[in-house]
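I have a structure here, written as structure tokens, and I will follow up with some questions on it.
Every protein chain of the complex appears in place save one, which is left out.
Up next is subunit A:
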Amino acid sequence: MVENIDLTVAPGEILCIVGESGCGKSVTAMALMGLLPPDVARIPSGTMNFAGTTFDMTRETLPSDLRGSDMAMIFQEPMTSLNPAFRIGDQIGETVVRHKGCTQAEGRARALEMLRRVGLPSPEDRLDVYPHQLSGGQRQRVMIAMALANDPRLLIADEPTTALDVTIQAQILELIRDLQRDTGMGTILITHDLGVVAEVADTVAVMYGGQMVERGPVAEVFANPQHPYTIGLMASVPRLTGPRGRLTTIPGTVPTMDTMPDGCRFRTRCAFAARTCATRPPLTDVGPDHLTACHFAPLEDMLRVAG
């Protein structure tokens, strides 16, 4: 149940979609890639403009010629997204051969070049290893090498560092940022970690219950969060500096699909919810390129503590 998501990514831009489990951030990414199973998922409306071509998402998906070449994706769990039965050099080479129509040898040469570029130690020897012989961080580097082998114009990374340790996460984020700077590709990075957002994003979109509740330039959203969910999310994260009082939380838990309320879906957990929240609030401007979907934004002007 993802509805009315509007996103734009420019070449060279990193857009972070942030939200908790079940907010629809992965479904959104899969829809863009055309990876939603047609027998389960239905897209009743939507269009996608990608590199000059418009796709009507209700009937078309991204052509398989573009998927994996012009638009590529990295997944959270590199162990399950690499084929355990094939050598990694062959897996990377295959994507190049499939999309570029080159020879096996050229594919292998490109695989080697990519492994070197993602900083895998001794890449010549690694061409012939199997995924299980690599660590989690190395597998994620292989995934990135594979995704970037065909010079995509848009990279979608779904929680690429969530399964990794912090020191490895820092390395992978730096790698994604460097490659993105070199190639000028647009990037959509999906994460639940506000720290990751602060670190890499240019633009951030906050999702809750399948709706986009806030979107804006990252510095603006962090300095001036408007939606109660964004505020709650930021207040919930323990910090590395500053005082260590009780954490301000978001009460309750995310409703399940069948108990999701109409209108603003956050209203069952929102401390400010009123009758008007039963109608869906439109995304409205609250600053430069900064949109939020809340009837009461800005809160401090609309509401106050009684007494």
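A few remarks follow.
Note that contacts are C-beta pairs under 8 Å (C-beta built on N, C-alpha and C of every residue); 3 or more make two chains touch, one makes a residue touch a chain; residues count from 1.
Everything that follows uses one rule, which is that contacts and distances are computed from a predicted model.
For the chain that does not appear here, its UniProt entry gives the protein name "Stage 0 sporulation protein KE", which is one of "Stage 0 sporulation protein KE", "Carbon-monoxide dehydrogenase large subunit", "Extracellular solute-binding protein" or "Nucleoside ABC transporter membrane protein".
Of the listed residues A:Gly68, A:Gly209 or A:Pro225, the one in contact with the hidden chain in the full complex is A:Pro225.
For the chain missing from the display, the contacting residue among A:Met57, A:Leu127 or A:Leu173 is A:Leu173, taking the whole complex into account.
Interface residues of subunit A facing the missing partner chain: 20-21, 135, 137-138, 165-171, 173-174, 177, 192-199, 218-219, 222-226, 228, 231-242, 244, 246-251, 253-254, 271-272, 286-287, 298-307.
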